[in-house]
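A single protein chain has been omitted from the complex, and every remaining protein chain is retained in its original position.
Then we have chain A:
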Amino acid sequence: MTETPANPHRLARGGRIDRSASLSFTFDGTRYHGHRGDTLASALLASGVRTVAPSIYRRRARGIVAAGVEEPNALVQLDGPCQEPMLPATTVELFDGLSARSLSGKGRLDPREDTALYDKKYVHCDVLVIGGGPAGLAAALAAGRSGARVILVDEQNELGGSLLSSRAERIDHAPASDWVASARDELTALPEVRLLTRATAVGVHDHGLVLVAERRTDHLGSTPLPGVSRQRLWHVRARQTVLATGAHERPLVFADNDRPGVMLAHAVRTYVNRYAVLPGRRAVVVTTNDSAYATAIDLVAAGVQVPVLVDARPEPPPALVAQVRAAGVEVRTGSAVVGTDGDPSLTAAWIAPLDRRGGAADATAVPCDLLAVSGGWNPVLHLFGQAQGTLRYDESLAAFVPERRPKGLVTAGAANGTCHLAGCLDEGTAAGTEAAARAGFTDDAPPARPRAQDAPPAPARALWTIPGGAGEPPTWHTHFVDLQRDATVADIHRAIGAGMRSVEHIKRYTTIGTGQDQGKTGAVVAIGAIAEALGVGSPGEVGTTTFRPPYTPVSFALLAGRDRGHLNDPVRVTPIHDWHVAHGAAFEDVGQWKRPWYYPRPDETMEAAVLRECRAAREAVAVMDASTLGKIDIQGPDAGEFLNRLYTNAFAKLKVGSCRYGVLCKADGMVFDDGVVMRLAPDRYLATTTTSGAAAVLEWMEMWLQTEWPDLRVHCTSVTEQWATVAVVGPKSRAVLAHLAPDLDLSAEAFAFMDFRETRLADGVPARIARVSFSGELAFEINVASWHGRAVWDAVMAAGAAYDITPYGTETMHVLRAEKGFIIVGQDTDGTVTPEDLGMGWVVSKRKEFVGKRSYRRPDTARPDRKHLVGLLPDDPTELLPEGAQLVADGVPTTTESGPVPMLGHVTSSYRSAVLGHTFALALVKDGRNRLGQSLQVPLVGRTVRATVTEPVFYDKEGTRRDG
């Protein structure tokens, strides 16, 4: 590893760096040094590093262009326990031991787990100020003094914004930095004001919601700090928001404008003044506006040779020209840079008068190693655009500025197109005062507003592309518009040549603005170049592309916060869960529930376990935890009428002590949910729902009660978690129950199918036992208060031990019910299936009215050849058809060459059956009930198998087994 101890490009004094803290870092394998307060970019420039990784497609040498988030070239991958890709070196604060590698436009996501903490905060405020420059600070002061709750966020490590880059600016007759310090102190002292630095507002959303990404420890190192979140996502609900987001400088588009050494003029000023770094020794400044004059003067003051300042305007403000000339800098007006020389870093700039197009002939070379360019300023209106504010093109500023402001949002300062300090301070004060007043806070004290003495700048010259070199614009392959995407003026012409006109289309065709930087330097330049290429009058006629969050990239880890791993989604378990875990159950997620899937014995496959569990249920006795079924307690004098209106079958006359299976359909007649309903009392029912449908059913019931039938005296309550349900299933279940419920007469005569009884179990636990069956076997469902669930399960296991009672999971439940042709809503139905399609016309009342009944007379729902639920028997009795497999009629070719294959339907459920001795399936098949006995093709991957259509009931069609 090579060592470079010195910072040859560091000024002896000045800057906002802490020279007492020397930090060592490596970049692309070489060790360098910098200071606290540096960014990686400023430390590299101080060390004399001129080039970063070559460009993404054309592999051209590139250097650092900017000093902030708009940097298009200097992307790095930051090493650490979890590498961070695609960070602009201009935004990475230097820390000791930092290690980074330069990227050619593409990073690599670290496959290792990010062990750092990320968290979120949810806060409300009256006024949110985004941007801590002169306008933002003035706004925060004005709003904060009114007593409003104010949050000021700024992406930098310290407040000040553009003032951090300044040298001679003065506010209130003192150095601007003094004012920044006093503003910060005052804001810190205000009890209702919160300051967030290193915090980027990345998204403005509806109703004043602003997402702010705060980097809390990134500047301290790459190793996570225990117990401290690395980054925090603030969800700020702001009643009013002040956008004081400043402006980004635009580059100029000329031949070979991408050489290392070509930098934005204000970035040069930032490096010189804020970081005490000289990005070059001999600099040419090229501008279209007033702002770069300060760069020239500050460069001279820092000891840099500035042979010439080139202004595209024929008549720049004389005072500025005089000031620069007095500093010994030649000023060429009405001129521009038309090309560069380099090896590959910049060695000379070619300057030519502008009014002769193709001016290379008259160009003169000026040797230099730094070219500071300013093509004008773009107000940073990404957040404004996200909030659906509209923009207009301002000819005198040659920039897009706010037009229609969204509600609750005001802009101030450079974001508004106001580029002089006095104007920024005035607008900031006004915006803060206005925002606070709109939020209900007015300051009675006379406003002590900060003042500066400068005047608004003279109009800029719009200069989108600069001729130079040979050929016409369609051949300008080194006039770069978007450095990160390697896109040029020639690319824009190619897009237009291909027929694109809209800026949105040209953006996608050229990929301009789609890089990590989202075109912060390139997008508006591209709009100007498009306007020229299309020959329209102004970039305003081209318009901007859509601004979408986030303003700068945020990691998924930050968006997830603490909602990772087992905290990603709530996990619901039954009171019997621990038993299932202790007995080796494999689990299945059903909605948020963990349900036992099957209980493998040691070395037992899933297939073997399920066959064993099925056999136990059919031949002896088996037990399942059915506690997850949704349960809704429905009470009130009109409860019966209410259920009559919702279910397709009747419930009003159901006897107390009885159960009935019911189907719920939406108004379109399609099956929505199903379950057994018990009538507990004349005015009280308990409806069970599917495990995953419980919440939706309750919400839907409430909708009808509250919005359609408020006159019905009915109340619904979810009691899913109040009850534990243990299903005891199989021919020997009655014998097991006899031990458990000694007070009950369990005979088929005394306790009929679809009845339920309230009783006390042998251990005194009150229970409600229902004779319902989802397997076709004799079965009892024991419902107890959930806190008794585990004890009752243990009692069932103890009582069943003599009968070798076998616990079973959802897979066995599915097999058992499918053998009987019982549906599972959501598996055998998909929202397009009616009860009639399922062969369940019997559940649809012909006599009473219910929601959606009219739909069954619609021509499409009444069609006799809809898809029907049928059974399928594979020709090969060991062939397990995949659920979702498509079904094709016999004789239909299924090769690629034969074209589209008409599908008859698909397999909805498919299992191996212990009791049948072969595989079987349920399927939805077009006109299926009229295809019984037909052989269908089932095309699978690489082969086609066959299956025969059957009735959907495979086992005990007569229902002889349910009474035991």
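Just so we're on the same page, a contact is a pair of C-beta atoms (placed from the backbone, for glycine too) under 8 Å apart; a residue touches a chain by one contact, two chains touch by 3 or more; residues count from 1.
We take it that contacts and distances are computed from a predicted model.
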Ask   = Considering the UniProt annotation of the chain absent from this complex, which name among "5'-nucleotidase-like protein", "Sarcosine oxidase subunit delta", "Amino acid ABC transporter ATP-binding protein" or "Putative membrane protein insertion efficiency factor" applies?
value = "Sarcosine oxidase subunit delta"
Message = If I consider the whole complex, including the chain that's not displayed, which of A:A21, A:V123, A:A181 or A:L209 touches that chain?
response = A:L209
Ask   = Given the contact definition stated above, which residue among A:R281, A:R601 or A:R858 touches the chain not shown here?
value = A:R858
Key: Listed residues A:P710, A:G764, A:G891 or A:G933, member touching the removed chain   = A:P710
Task = Taking the full complex into account, find the residue in A:A667, A:A748, A:A798 or A:L932 that is in contact with the omitted chain.
result = A:A667
Query = Which positions on chain A touch the chain that was left off?
reply = 205-209, 237, 388, 406-407, 667-668, 695, 698-699, 702-703, 706-708, 710, 849, 851, 853-855, 857-859
